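All protein chains but one are shown in place.
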Amino acid sequence: MNTFLLYSLAAVVLICLGVHGLIFRRHLLRKVMALNIISGGIFLLLISTAYRNGTEAADPIPQAMVLTGIVVTVSATAFALALIRRIHQDNPDADDDGDFGDRE
Amino acid sequence: MMEVLGRIMCLAGAFFFLAGTVGLLRFPDSLSRLHALTKADNLGLGLVAVGLMLTSDSVLAAAKVGLIWIVAMISGSTICFLLGRSMLAGMRRRK
Amino acid sequence: MSMGLALDVLLIAALLLTSWRLLEASDLFQAIVLFISFGLFLSLVWLRLQAPDIALAEAAVGAGLAGVLLLGTFKGLEPDFRKKQEESKPCRLDRPGACPTRVHYLAALLGVLGLAGILTLAVLDLPRSANGLTELAVRAFEPGGIDHLVTAVLLDFRLYDTWLELAVLVLALLGVLGAGGRHSVRGLEPPWDPDPVLVWLVRLLIPVVFSAAVYLLLLGGHAPGGAFQAGVILASGLTLLWLAGYRSVTVLPRGLWYGLVICGFGSIEVLAIFASVHPETPVLGYPPGFSNPVILALESLATLSIGVVLATLTIETLGGRERTPHYSGKGDRP
Partner (left out) sequence: MDLFYLGLAAFMLLTMLVGMIRVFRGPEPEDRLSAMQLFGTTGVAVLLLLAAAFNSPALRNTALIFALLAVLAVVAFVRAPARKSDSDQGEKP
């Protein structure tokens, strides 16, 4: 099944782009987005394996798992953003790139 | 007959989307780009929606397409107003 | 079939282009806009891969709440967002320990490339066609009488799945409230007074939003839809109300708010306890003969909970005007 290969290889590229961004970008918001891209890639991998048989019967179990995964991703994103906001509140003079120095 | 008319309207809608995209890319300033956008929004989606309503086989599906069109018009006009106001505020601040 | 292939290639190109640019672009606002578009393309991909449930959830989350969360946080962090941001500042020389050296970058790059290689090998190693767990799922849900396969799977494992989903949401809510230093969102006023245009919009749109949520909830039994999608749409409606200048969830009395937050989790807990006492019910299953009304009741409660929790999460993350002073974390730092 060509479609499966196409989408799962795209998912691999997405995951690696996300990991790369997570390591190399310094702004915290960007890191949160990189995490979201990684989770998108993982979901794409799962869904494309569910699609292996083609159109007649997609496997429902990975789909249910991904649905739960989306809930977890949203919750984690909201929590991370609240933490970022709090960090900025407590370190108003921090750099914009998330380099929060230990000021004396 | 309906079938052909519907398809022609879908094609016309696609043309308006193309025109909107070209306008978004080629127009020189933000406000005229917004103007190009509204054409694609209202006319493009409207033509596609009417075309699909003409060719759809059940009344329920046609009604749902109509609802989507109305919702898109309401939200599209609001969005364009909000963006335009925000642009003007930004211009004023820069002066 | 070549038209389908063209669609696939375009979709994948859009996904890769948006994700690459959103990670590499120097402008943070551009990255956020691209992130929202990424969610849109991902939702189209789910539809292409025959996963309409996930497409609905992704459309609601990606187009709605995730964008609101990121844009709102961004606006809260950057006072001068109209200027172009320089992200690649030189590393600070007074703290050389914090600077990544060339060796670090090389190691990280090698790690990423290794990950890519391993994942590619794993994908190529998978069998080209497999039935997976479909048969087991089909055998298990026969007594439930649900037509739609994904909902059937979800409902079969409902008491693991929704239970823990709600637990995750409530935990995230606790974390977000803790980071903001407050007990509930009560009294967090909307940022501005009602805007006439938005009031008009809300009057027209909110009834449609809430009816769409109910529609998706009722649809869940036999077609794509269900508690989570309905809950996300409910949450988006509540957030829209708050942004337009209404008080939405922040006006709820504290007791009612606690009740709504906990009702989804609590009702499943009660059912689980009942099922473990009742001899004929399977462990973590439904009592025989009651499955459909019980499922609908549980789903409605779960929808309410999900909606209120997600709306609270979003509103608290955005932050608003304070009506009462609260612990801001500045006063008693050592």
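For the reader, a short list of remarks on this structure follows.
So that you can tell them apart, the chains are marked A, B and C in the order they are listed, and the count of residues begins at 1 in each.
Simple rule for what comes next: contacts are C-beta pairs under 8 Å (C-beta built on N, C-alpha and C of every residue); 3 or more make two chains touch, one makes a residue touch a chain.
Remember, it's a predicted structure, so these values are computed and weren't measured experimentally.
The hidden chain makes contact, of the residues C:L77, C:L119 or C:L260, with C:L77. The chain not shown here is touched by just one of C:L23, C:V209 or C:A275, and that residue is C:V209.
Of the candidate positions C:S236, C:S267 or C:S305, contact with the unshown chain belongs to C:S236. By the touch rule set out above, subunit C reaches the unshown chain at residues 3-4, 6-7, 10-11, 13-14, 17-18, 21, 25, 29-30, 33-34, 36-37, 40, 43-44, 47, 52, 55-56, 59-60, 63-65, 67-68, 71-72, 75-79, 81-82, 191-192, 195, 198, 201, 205, 208-209, 212, 216, 219, 223-225, 229, 233, 236, 239-240, 243-244, 318-321. Contact between subunit B and the absent chain runs through residues 7, 10-11, 13-14, 17-18, 20-21, 24-25, 30, 33-34, 37, 40-41, 44-45, 48-49, 52, 55-56, 61, 64-65, 67-68, 71-72, 75-76, 78-80, 82-83, 85-87, 90.
Throughout what follows, only the chains that are shown with their structure count from here on.
Shown here, the protein chains touch in a chain-like sequence that does not close on itself. Centres computed as Cα averages put subunit A at a distance of 12 Å from subunit C.
A separation of 28 Å divides the Cα centre of subunit B from that of subunit C.
Distance between subunit A and subunit B, defined via averaged C-alpha coordinates, is recorded as 31 Å.
For subunit B, the set of residues that touch two or more other chains is empty. Listed for subunit A are no residues, as none touches two or more other chains. Residue ranges on subunit C touching subunit A, taken from their complex, read 5, 8-9, 12, 15-16, 19-20, 22-23, 28, 31-32, 35, 38, 42, 45-46, 49-51, 53-54, 57-58, 61, 65-66, 69-70, 73-74, 76-78, 85, 87, 89, 92, 95, 98, 105, 108-109, 111-113, 115-116, 119-120, 123-124, 126-134, 137, 149-150, 152-154, 157, 161, 164-165, 168-169, 171-172, 175-176, 179-180, 228, 310, 313-314, 316-317, 319, 328-330, 333.
Residues 67, 71, 74-75, 78, 81-82, 90 of subunit B are the ones touching subunit C in the complex. Of all the residues in subunit A, the ones that touch subunit C in their complex are 1-21, 23-27, 29-30, 32-34, 36-37, 40, 43-45, 47-55, 57-64, 66-68, 70-72, 74-79, 81-86, 88-90, 95-97, 99, 101.
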